[in-house]
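Every protein chain of the complex appears in place save one, which is left out.
Chains here go by letter, A, B, C and D, matching the order in which they are written, and residues are numbered from 1 within each.
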Amino acid sequence: MSRRTRWIASAAVWGAVTAGAVAAPFYLEGFWLQTGLFAMSAAVGAIGINLLTGATGQLSLGHAFFLAVGAYAYVYLSSDVGLPTPLAAVLAVAASGVAGGLFSPIAGRLKGAYLGIATLALIFGGQHVLFNAETVTGGYNGRAVPPMELFGFVFADSPEVVVFDVPFGSLERLWFLGLVVLGCAALFARGVLRGRPGLAMNAIRDHEIAAGVMGVPVARYRAGVFVVSSMYGGLAGVLVALVFQRVVPDYFGILLSLDYLAMIVIGGLGSVAGAVIGAAFVSLLPQLLTRYGDALPLVAAPGSGGVSPAEAARILYGAAVVTVVLFLPGGLLGLASRLRRAIPRIKELRWANSAPEPASRR
Amino acid sequence: MAGEAGLEIRDLSVRYGPVRALREVGLTVPRGAVVAVLGANGAGKTTLLRAVSGTLRFHRGGVASGSVFFGGSPLPASPAAVVARGVIQVPEGRRVFGRMTVAENLRAGALGVRDRAAAAGARERVLTLFPVLAERAHQRAGLLSGGEQQMLSIGRALMGCPSMLLLDEPTLGLAPMMAARIAATIGEINAQGTSVLLVEQNAATALALASHAYVLEVGEVALSGPAAELAASDEVRRRYLGVGTPETDRPVGIGSGRTLPRWTA
Amino acid sequence: SGKAVGGSPTAGGDGVKTGPGVSATTITVGVLTDLTGPYASLGKSLTQAQQLYFEQANAAGGACGRKYEVVVRDHGYDTQKAVAAYTEIGPKSAAIPQFIGSPMVTALKQRIDGDKMLTIPMAWATSLLGSRAIQVTGTTYDVDMINGVDFLVKEKGIKAGDKVGHLYFEGDYGESSLNGSKYAAGKLGLEIVEQKIKATDQDMSAQVAAFKAAGVKAVLVSVGPRQAASLVGVALAGGMDVPFVGSNSAYAPQLLDTPAAPALLKDFYVMTAGAPVSAPMPAMQKLVADYQAKYLGQTLDNAVPTGYSAAMIVDEAIKKACTAKDLSHEGILAAHRSQAAFEGGFGTPMDFTFFDKPSSRASYILKPDKAAVGGSVIFKEAAVSDLARDYPVPVG
Amino acid sequence: MTPPPAHAGVVPELVVEDVTVRFAGLVALDAVSFAVAPGSTHALIGPNGAGKSTCFNVVSGVYRAASGSVRFAGAELTAARPHEVAALGVARTFQNIALSARLPVRDNLMLGRHRLTRSGFVSAGLRLPSARRESVRHGARVAQIAEFVGVADVLATPVGLLPYGTQKRVELARALCMEPRLLLLDEPVAGMNGEERREMAELIVSVRESLGISILLVEHDMGMVMRIADTVTVLDFGRRIAGGPPEEVQRDPEVIRAYLGESREGAS
Partner (left out) sequence: MTTFVELLVNGVSVGAVYALIALGFVVIFKATEVVNFTHASLLLAGGYLIARLHPVVGFWAAVSAGVAGAAVVGALVEFLVIRRGRVGSHGVLAIVTIGVDILLTTELTRQIGTDVLAMGDPWRDQVVRLGPVTIAETRLVALGVAAALIVAFLLAFKFTGWGVAMRATAEDAETAALMGVRLGRVSLSAWAVAGGLAAVAALFLCVFPTPGLDRSTAAAAMKAFPAAILGGLDSTTGALAGGLIVGVTETMMSGYQGQLAFLGRGIGDAAPYLVMIAILLFRPAGLFGTKEPARV
């Protein structure tokens, strides 16, 4: 198949995806928009941790901390310092980067399970600070998040805006912001992974000493990836705060970190698309189940005994992690590419042309 | 064939997913014999040994057809069961347990041996063969030099009191003197009744040791016969004995054909 | 598209103005509870009690010619899930008779206020006061603690200059309680020795050691039942024989089956605004009978009347709003706020006209009792201490 | 012995002086000294465990020497970290293959270009034109080197699926991709048969011919050492026991005793 047809095919797919994403707020109710926005934020964070864990082989259980730094820094900088919100958002992302940088003595030196568990300290230490530094963080109850304001346009429910007869509240408006942020974050990460830094990261993962001998400053790169990954975390934090309109310390706990790991494994380690797919899966599944749990067999109404929808969601989530990892090496993304190969006609739409089986980089 | 109760490989085909690595390979190691397998890189020598030991599944491969018999009955597909039958492999690339000490590595080699006296005897023999292993008994194996690891790898296999030894490039990375020692040892072990299937790039050594030899090419048996006959064949001399024999020793470099232009930044 | 503008309060066929959650035949109430998280046992009792209430209400003809429909969402004490659940059921609920978790309610405070959604949080922190739509029932934690300190001074021989320990949870619950105990201590010349813990802490040995070292004469307990049991057990075993006064969330009858039982039965008291299920009130006895009939063999604790009366508060507001022919959120809320002396038959009367003050300041003092239904009995009838009456409640 | 090519001037000398390396209770290198003349091929031989790889590790910055000095291009290498050594134009292959098994050959080779390329997180992430140009230009060079080494047809294959011998070639190609001035080869023909050995030897010679770089070689195949090395240094138990032109070393009784053994024929 010629380059040209392939290009046209992929342009068509992306066009359709974009059109769908743009049309969504006109049809979906608030609940779905909110869920979608959580998924987008999760995707941004998952891309970040995939850079670290998937591409560089550094386990992190502390990612939730960087989300917290981003979220709280945004709130602090915009409401207490009084910076314009876009600037506050940018600085909040930078602040997460700095927090990641401060951890580099550990992040540059440890690896594997040791680093993973060491990063738990970020979660517990971080939550301790969040609970205690009440003047900045609001303590246990957290703080309200000021809405983003870009060039005079406010991402909030008021002033009212109606587009094509559909009232555009904060969720509808944020939807587009989320799309743009996710798109940029994904493209950036793809560039990094396919470029020189991505190779160096993979080399560190596969053979640390060889990477050094090939000219890669290993400790500096490890720390660098950690910083980039924390900045992704921070960006996800800002986004989730905007959607939430509230930041509370409890949210940024160990479970969130574990969810992120599950996302990248379910989606497919080391790739951007994998992170996005995994994030969507992990964020949507419980919501789908609580929403439509009543319709499922074996799931009982909450409060009536039996398996409640929340429990069913947990069980399905756990089962999904197990099954995907065991039976779909390469995650959902791997499954997708295998399907694509299996169905010749769709094969023509392949946008990742090379890289056969072990899709460790994309 | 003379293969009275030795190792018999019949029409063996092996695949790694879509890659076909062996095609209808037949090979016999009579009891008490040394048989050599030669072949270029990627010919399938390692694959052959993996198929015998039952470790193909670790490489996402499997036997497509054919069978392996040992002592007159089929060899089971599980590595542990193969070891239990006395068929022990020295894998390619040393594969010592780097985080365990040298002594523990040897211990691991004897895990399948019930008979304590036999294990002690084997240990004695290994340590006299490779004194350096005794000196380094408590060093972690991962820190040994390449050649020392190779010795450990062979020693570890000998700890299992094999009745049939599969050797995948045992002299890889060994100094000439040590390689000669290994060759002599193989002869010795063989003399004590152990059959040997030897995969070896050093064709001269291999053909000197073996009674019979096979040449694999792209997964198929291209040549086979008594070792002496093969050693005399032109083809084998050219391809597998090439470097290192004075006759073919010609000045290389000049006129080697290829050149790489310099990089200008 | 289906989302096009519309859905503002419209008049139904019966001339009643309706709002979200109210159709011609049904009134939907939303329950945001915790059935799988740390407060699962509370959530379960509350939810079952409320389901019982609305079932009974429907059997008695419903409200305003409509039947109640209860939508339950379990957020597992996770703020994000609670926000998502509110986004889902908020637009289709007339009121929320149960919302567990003060961080969750706080996170949604602005939206609840904006939606004018009558919401009854199942948390009693002062930070939830000050919002017109949110109705904290009974006393707040600090008021309970003030009454508790008063009790210690009046009946347990604590006097000015003594030290009193206060073990509390990180968060609203604990900190609200601590506010109360500090206020009371300041007024009475006591010294409070603080120990803060997390919900995941299980073993209170270190805290007991610290209290012992400080020489406390009594201990206030604003933690979960497990921690309370551990504290009391360790203290007694270690020879620290002092009275303990717990907040209403510090005790669960299940603990009487554990080795901590003797210690709990000895000198441990619980402060609460609602009467215990063992209280000899006719309404309570009927509730106990009905509940046991419907939920055979399930734990019956003091959360049952709490949940039941919260449902009753919502039902009353809706019925009142019906007479005013306005079942919009605003209508329901206005009807609710017009009640100055609500009495559901389960304890002290409540005043809903102010939303920046607790609706009551009277606390019962309960004592664990193995034989009693619900595991506790009234030790002292509900009363307002002088200290609590004059206490300026912090708001928000 | 081939005289150093004319353009050898750009290649500095490697001087190893009195280098001692100790590991808990073991002297792996004991005051070893030798020098690699610009543009020459220098072989390092010795029995197993003599300290050859350790020597490589010291030169490439992987191990720290207890004392002594290693100088190259005016820099002291004993204090340098691996990537700093690489930056000076020192490349090496590994005795035990150290490639990224899951990545295709092309990516493994591109890693070799790391020191010659510049694009960082920002320019790669934003796909700045500079980063694109760089990757195209260096991609072409990688293809050229792959062609030269004979791995051009497996550029897209994950390394882990290749046979041992081919992986060894990829190792060499990756080192060449660093455009080294000094190339350290640790047993480049281990695991190869006669013909492949000869090819590899030719390849090494043409590398030196066409690039004029210095090569430091560890190899147990004496035939090959004799034919391609200009100078040989022999180590035993961490000590330098002999050195000089190959023919001389080959006849040294000490070397025969410690390394070659009495019957060289049988062992080659």
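FYI, a contact is a pair of C-beta atoms (placed from the backbone, for glycine too) under 8 Å apart; a residue touches a chain by one contact, two chains touch by 3 or more.
Source: prediction; values computed, not measured.
Although it is left out of the displayed model, the omitted chain contacts the following shown chains in the full complex: A, B, C, D. Touching the chain that is not shown, out of A:A43, A:L59 or A:L289: A:L59 (per the contact rule at the top). Only one residue from C:R73, C:K116, C:K182 or C:R226 touches the chain missing from this view: C:R226.
Residue in contact with the omitted chain (choice from A:A9, A:A24 or A:L110): A:L110. Where subunit C meets the missing chain, the touching residues are 36, 38, 40-41, 44, 170, 193-207, 209-210, 212-214, 225-226, 229-230, 233-234, 236-239, 252, 254-255, 257-260, 262-263, 299. Residues of subunit D that touch the chain left out of the display are 53, 57, 62, 94-96, 98. Within subunit B, the residues in touch with the undisplayed chain are 53-55, 57-58, 78-80, 83-84, 88-89, 91, 95, 97-100, 104, 107-109, 111-112, 140, 142-143, 156, 160.
Note that in this section only the chains that are shown with their structure count from here on.
Counting hops only between chains that touch, subunit C reaches subunit D in a minimum of 2. Contacts with subunit B and subunit C are shared by no chain at all. Taking each chain's centre as the mean of its CA atoms, C is the chain most distant from subunit B.
Note: centroid distance subunit A to subunit C, computed from Cα atoms, is 37 Å. Shared interface positions of subunit A, i.e. residues touching 2 or more other chains, are given as 357. Counting partner chains per residue, subunit B shows two or more touched chains at no residue at all. Taken pairwise by the contact criterion, the protein chains link up end to end in a single open path, with no chain closing the loop. Touching pairs of chains, sorted by label, consist of A-C, A-D, B-D. Partner subunit A is touched in their complex by these residues of subunit D: 60-62, 81-83, 85-87, 91-92, 94, 98-104, 107, 110-115, 117-121, 123-127, 131, 134-135, 156, 158, 160, 174, 178. Residues 16, 19, 38-43, 46, 92-94, 132, 139, 143-148, 150-151, 169, 172-180, 183, 201, 203-205, 208, 238-244, 248-249, 251-254, 256-263, 265 of subunit B are the ones touching subunit D in the complex.
The residues of subunit A lying in touch with subunit D in their complex are 187-189, 191-192, 194-200, 202-203, 205-207, 209-218, 224, 228, 354-358, 360-361.
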